[in-house]
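Have a look at the structure below before the remarks.
Removed: one protein chain of the complex. Kept in place: all other protein chains.
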Amino acid sequence: MPWRVLEPLRRSPALAVGLAMVAAWLVTAAAAPWLAPSGPTVSDYGALSQAPSAAHWFGTDEYGRDVLSRVLFGGRYVLLIAPAATLIGLVLGAAIGMSAAYFGRWVDEVIMRLLDAVMAFPIVILALLALTMLGGSTGNVVLVIGLVFAPLIARTARAAALVEVRREYVQAARIRREGPLYVLAVEVLPNIRGPLVVEGTIRLGYAVFTSATLGFLGLGVQPPAPDWGLMVAENRALLTSAPWTVLFPAGAIAFVVVGFSLMADGLRDLEGR
Amino acid sequence: MTRFVLRRLLLLGVTLLVASVLIFLMTSVMPGNVGRIVLGPFASDASVAELNRQLGLDQPAALRYLQWLGGVLTGDWGRSLTLDTDVLPLALARLGRSLLLAGYALVLLVPVAIAAGVAAGRRPGGWFDRLASVVGLTFGAMPEFVTGVFLIVGLGVGLGWLPVQALPDEGAGLVTWLRHLLMPALSLVLLLFAYLFRMVRTGMRSELAADYTRTAVLKGLPRRRVIRHHVLRNALLPTITVIGAQLGWLVGGLVVVETLFRYPGIGSLMEYAASNKDVPLLAGCALLITGVFGLANLAADVVYAWLNPRVRHALAGA
Partner (left out) sequence: MSAPVLAFDGLSIAYRRRGRWHEAVSDVDLAIAPGEAYGLVGESGCGKSTLAMAAMGYLPDNARVSAGGIRIAGEDLAALDAEGLRRLRGGTVAAVYQSPGTALNPALTVGEQIAEVYRLHRGFGHRAAWDAAAAMLERVQIPDGHRVRNNYPYQLSGGMQQRVVIAMGLAGDPDLLVLDEPTTALDTTVQAEILALFEGLRAELDVALLFISHNLGVVQAVCDRVGVMYAGELVEEGPAETLFHDPRHPYTAGLIACIPDFDAAGRPLRPIPGAPPEPGERPAGCVFAPRCPVARDDCRGTRPPLAATGPGRASRCLYPDDTPAVDRGAGAATGTHAGGGTGDAVLRAEGLHLTLGGVPILRDVDVTLRRGETLALVGESGSGKTSLARVLTGLARPRAGTVSRSGRGGAAVQPLQMVFQSPDGTLNPSHRIGFILARAIRRLAGLGRRAARERVPGLMRAAALDPALARRRGGQLSGGQRQRVAIARAFAGTPDAVVLDEPTSALDVSVQAAILELLRGLRDRQGVAYLFITHDLAVVRHLADRVAVMYLGVIVEEGPADAVLGGPCHPYTEALIAAVPRGRRRPSRPRLTGTNPGPAARPAGCPFHTRCPHVMDICRTEAPPRREPHAGHGVHCHLEIPALPRPAG
């Protein structure tokens, strides 16, 4: 049995590496309070803008805060935001997309037109608009990313469900008068699980991407919280004088998103076979 | 063909109309009180009410929407709350600079991604395919500001090859412009490369496996001719639509890249409007960007229809 679980990892190195990277982040974020040398907002006024050293592995920022600690704690925001936002997008998107595919005709037409209109905005613009008006907070960020992702996931779900809905076994179910809920939940959903899992993994990565971008634009969690994107934005001016204050949080973002990206690629390959 | 373009324009109009409703809803009707958002928590209730009245927010939403829409259609996009100027001329001026940056990025991106996709798709699993895939996966997942930071630290600060400021001095020559814009453009290109590359590669692979490719091989055609004459035109056609769709990412990326590199385009203007709660400016920028994005998509669809014999004939018949 354990071998069966490991089999996909053996067949797709990308999946294995990605999973390892994501796991590393999960562990360090969860264990941040024990791993971090100090609290994320504790200032050491004796050590302002210090380069990385044995005492401060990642250096300190202009307020003397330990960058390593801030990066470790910063991972916890993403840990919260990305899965929650993806889940909202997935549930909503799958429901919308599958309904559009099942009911077809004008239902499909109306839903797709609306989704098109929403997707006529670049994602960042949409999130920026919404968060400016709602105000930046973790809850709002989760909600907005989830809502923005829903149309994209709905498209994937619709495309996959359309194939299934035309299959003979769905017609057989309709002939024996099964209701839409049964058909969608029992006949269709199990067969579009694959594309949805792949899409979900891709979206997890982009949720990290988007929340970091929103943080960078100052629309997410507010200072002095140790959000990675926010840290890059705050220390942008120090790029030439104290690059470590920017590089490490940027590197952390890169590490996590690349991890998800590799995972998604591996899953997509396995799915394709 | 003309009818097709007209139909698509009409559809674009509908989409933009819905989009304008969305923008309006988000900027004017959503919970929260615009006057309060603008003036902040410490302003007095009276001044909040006064601002709301000035903005016409005491009137019913539908009426306000119609007034706003009327203004938009007649060129009166309102006035910025924080910069003492009309929204439209300001946004248009900034848009010009952004289009320059976006165009630059596209010119770099499209040929490279297509060439790489074709080369990788010809030999799936080969060293080049793996290399390009890893590069794509890595940079395609990273936010532009992260890539930008790495570029600045590497090429700008570390090696000193490129200027860190995106905007050159007044009256600089073209080469200087291009040098200054190279890093911002590169951060956009690296993000978009993955997707376009993957689409071209997938297209190549599936067309190489298609029955008609087998027919061409079994006709005794040399491999070069099979690829150039038979496979490429089918594999590359869908990428046109992909490029159209990518413009959305490009435009979204502008907000981030222009902010990071302090380049005065429409993206950084939007960031400014957002952080200063300048609602009319924000709404105007969003509408303009959406319109440009829609037009770009439409152009891609038209080119696609025109190049695809099947669609072209259907249209000519219609």
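By letter and in written order, the chains are A and B; residue numbering begins at 1 in each of them.
We take it that a residue touches a chain if its C-beta (ideal position, glycine included) is under 8 Å from a C-beta of that chain, and two chains touch if they have at least 3 such contacts.
All of these numbers come straight from a predicted model, not from anything done at the bench.
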item: Option touching the unshown chain, where B:Asp84, B:Glu170 or B:Asp211 are the choices; value: B:Asp211
item: Contact with the hidden chain (one of B:Pro89, B:Gly154 or B:Pro222); value: B:Pro222
item: Residue among A:Ala51, A:Ala172 or A:Ala237 that touches the chain left out of view; value: A:Ala172
item: Absent chain, residues of subunit A that touch it; value: 167-169, 171-172, 174-178, 186-187, 190-191
item: In subunit B, positions touching the absent partner; value: 210-212, 214-222, 229-230, 233-234, 237, 308-310, 313
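What we mean here is this: only the chains that are shown with their structure count from here on.
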item: Whole-Å gap separating subunit A and subunit B, where each centre is the average of the chain's CA atoms; value: 21
item: List of subunit B residues in touch with subunit A within their complex; value: 14-16, 18-19, 22-23, 26-27, 30-32, 37, 133, 137-138, 140-146, 149-150, 152-153, 157, 164, 248-249, 251-253, 255-256, 259-260, 270-271, 274-275, 277, 279, 282, 286, 289-290, 293-294
item: In the complex with subunit B, residue positions of subunit A that touch it; value: 14, 113-114, 116-125, 128-135, 205, 209, 212-213, 216-219, 229, 232-233, 236, 239-240, 243, 246-247, 250, 253-254, 257-258, 260-262, 265
